[in-house]
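Structure first, commentary second.
Excluded from the complex is one protein chain; the other protein chains are retained at their positions.
All chains are identified by letter, namely A, B and C, in their written order; residue positions are counted from 1 within each chain.
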Amino acid sequence: MIVPLDEAVRELVHDGDTVALEGFTHLIPVAAGHEIIRQGLRDLTLVRMTPDIVYDQLIGAGCARKLVFSWGGNPGVGSLHRFRDAVTASWPVPLEIEEHSHAGMANRYVAGASGLPFAILRGYSGTDLVENNPHIKTVTCPFSGQELAAVPALNPDVTIVHAQRADRDGNVQLWGITGIQKEAVLAAERALVTVEEVVDALDPVPGQVVLPGRVVDRVSVVPGGAAPSYAHGYYERDNDAYRAWDAVGRDREAFTAWLAELTGAGAPGAPEPAGRGL
Amino acid sequence: MIVPLDEAVRELVHDGDTVALEGFTHLIPVAAGHEIIRQGLRDLTLVRMTPDIVYDQLIGAGCARKLVFSWGGNPGVGSLHRFRDAVTASWPVPLEIEEHSHAGMANRYVAGASGLPFAILRGYSGTDLVENNPHIKTVTCPFSGQELAAVPALNPDVTIVHAQRADRDGNVQLWGITGIQKEAVLAAERALVTVEEVVDALDPVPGQVVLPGRVVDRVSVVPGGAAPSYAHGYYERDNDAYRAWDAVGRDREAFTAWLAELTGAGAPGAPEPAGRGL
Amino acid sequence: MTTATWTSDEIMTVTAARSLRDRMSCFVGIGLPSTAANVARRTHAPGLWMIYESGTLGTVPDHLPLSIGDGILAETADTVVSVPEVFNYWLQAGRIDVGFLGAAQIDRYANINTTVIGDYAHPKVRLPGAGGAPEIAASCREVIVIMRHSRRAFVDRVDFVTSVGHGSGPGDRERLGLRGAGPVRVITDLGVLEPDPVTRELVLTGVHPGVEAEAVREATGWDLAVAGELAVTPEPTEEELSVVRSLTGAS
Partner (left out) sequence: MTTATWTSDEIMTVTAARSLRDRMSCFVGIGLPSTAANVARRTHAPGLWMIYESGTLGTVPDHLPLSIGDGILAETADTVVSVPEVFNYWLQAGRIDVGFLGAAQIDRYANINTTVIGDYAHPKVRLPGAGGAPEIAASCREVIVIMRHSRRAFVDRVDFVTSVGHGSGPGDRERLGLRGAGPVRVITDLGVLEPDPVTRELVLTGVHPGVEAEAVREATGWDLAVAGELAVTPEPTEEELSVVRSLTGAS
């Protein structure tokens, strides 16, 4: 259950998989994303409501053939330039996109977690998202006759999240902004959770979400594994790192150098060096 | 915002209303139910997943013309005899019933809380509930072609719940088994919450649900207001009282005597005498 | 080994408990199922993961709850979730190995009635109703029913199908879109019934010690088939009986 990160990624993530690394600003599983880059995985369908810089890195490294998302940007800073380059110039490989709203993505995960084939919501109506995404349809309420948006369930092959703590049985505890992590884990075929620490007992914390060990396949201990995002109660968001990414991401050469450092400095199997590095 | 219980009931509940008193074994708003009996409200459509003895009492007192529910019984003891008497012998007045499963009722509240006209679930298929309830239909998934059950949103005129605490702004905090209370309050046009106590600040508690004051219309302070059910952290379930109800509920005369005592001892306006009496 | 004396309810509970395997996830109904599940957890299945429909996941109560939502269930759970979540994220999603149900009536195809005896509009007896049972019977990987045997309870056709067992025979569950296997075992105070692999009709496959097959047939409201090799339930062990009695308060 509790294994090193490189082993967990090797066991759970395979070329061609649909992979969701979730975390809504908080608790983004950055170290796990870097391990995917190091292992050179390819043809992934990457899923995430809010792809930010770790997805920019995965895309720039050529791991993805498709991105399913609702908002892609560097929060508070600007655009994702590796994402732009892939979409507009197919560099380093073409990137197909499937685009939703947050409400649509959230409900797709809810349907996935609930064992339903689709979800209904009031959404999308009148937007150009509809004609550019075959996965947005409508259903009619059999009681009121109202027409509502329908989106298919999202069931990733693997979901990866980061959490504050786990116990030795693989029960996972996270708190603060808990976003869509519970649904993303429950919707997935397999789940990997990186944690700040393993403890003997998960003392209850207000606002906690507990993911029972039976829905978690692997836990890896990666202190700082969410940086430069943050882990509530452990460390703050490194806003400077987000700002600094802008210059690296803008430039293919700067990015290539960054990538060489990530993959060269840490050969597959080696742990994330500092745990918090970009 | 914070008013005596009799005033709150008078302001929020009217003859003919659809009223949900929710609480899944825990935190049942019994005192509020008794106040409805005391005020002699009539023609109510009573809604509740698990009508237990307080609904038996409301039905026996003739407050209800219809019951919408999924499991009606005296938990761990047996049947509700006032409910039976109303259904099978129209005593004291006829009682129409609309019957669901727990999953159906829970999803009806979720749809109501979500501003959706209906909910979908895997449920009811093959059961005789379907032909005896016009509010169970089907929809077809526009992606997979699968057929699913559809149930209409539940939006009570008033929802009443009991909680451990509120602050002076009417923010409400409950914990332990939190059941369907959040959805029942959010689905309602108006909401009344009885609480064990009002405090200056709601210190966070693990497992808490917080209902922001803006979705609560009235708070009434009724210590012991959930008895003989229980309030986690305040008092235990009075199992003997549940067992003792069986003999009272079985017999029209015994019930009538109980009712006279409830309504006579406490004239409208007087507070629940002991707070915990049956 | 000395043979303890035991009641028919006790051997029913012990037999039901034995049918749970360690580490299974079990959706537990109140009453007999709850007693049996808690016996299993205290004997051969310490890792049994019990869910009650009040939203308590992985609960380990130190005494039997009277209701489905007693405080002890919340206090000892791995986590407590809302009622929509337990039904949607846990039960409907197909995460539960076994649903453990009681019933007022059951029929030859293991369909379950907990709604009314008699006509729905003009019932002879009004029962509590569905609760979580229809979806437990639909979505758990398998279902085990525990109830006392009588002709009133074991009927040819239930007055009301609250929860679908095997419908009216082979292929019905698939046709209805029910994803679990349905009832695989009905455990009573007389013996054990299991669906025939082909016809899906309940067959007597085991009796408790001292019970004759004919007595079970007489307590059954249809022409109950008896398996060629009829098992006899092993006697309850001293440990099992002592756990049952400590939980139920019998001495």
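Just so it is clear, a contact is a pair of C-beta atoms (placed from the backbone, for glycine too) under 8 Å apart; a residue touches a chain by one contact, two chains touch by 3 or more.
All values reported here derive from a predicted model rather than from experimental measurement.
Every shown chain that the unseen chain touches in the whole complex is listed here: A, B. Only one residue from B:Val54, B:Ala103, B:Val210 or B:Val248 touches the chain missing from this view: B:Val210. Considering the full assembly, A:Glu99 is the residue among A:Glu99, A:Asp167 or A:Asp217 that touches the omitted chain. Check B:Pro94, B:Gly115, B:Pro134 or B:Gly233 against the missing chain and you find that the one touching it is B:Gly115. Of the listed residues A:Pro142, A:Gly207 or A:Pro223, the one in contact with the hidden chain in the full complex is A:Gly207.
Of A:Gly176, A:Gly225 or A:Gly249, it is A:Gly176 that touches the chain left out of the display.
Although one chain is not shown, part of subunit A still touches it, namely residues 24-26, 49-50, 69-73, 75-76, 79-80, 83-84, 87-88, 99-103, 106-107, 109-110, 121-129, 132, 146-147, 176-180, 182-183, 207, 209, 230, 232, 236-237, 239, 242.
Seen across the whole complex, the unshown chain contacts subunit B at 113-116, 171, 182-183, 186, 210, 212, 214-215.
The working rule: only the chains that are shown with their structure count from here on.
The set of chains in contact with subunit A as well as subunit B comprises C.
Two chain pairs, A-C and B-C, are weighed by contacting C-beta pairs, with B-C ahead.
Put simply, the chain farthest from subunit C by mean CA position is A. Centroid to centroid, with C-alpha atoms defining each point, subunit B and subunit C lie 28 Å apart. Looking at subunit B, one finds that residues 121-122, 146, 207 touch two or more other chains.
Residues of subunit C in contact with two or more other chains: 88, 92, 139.
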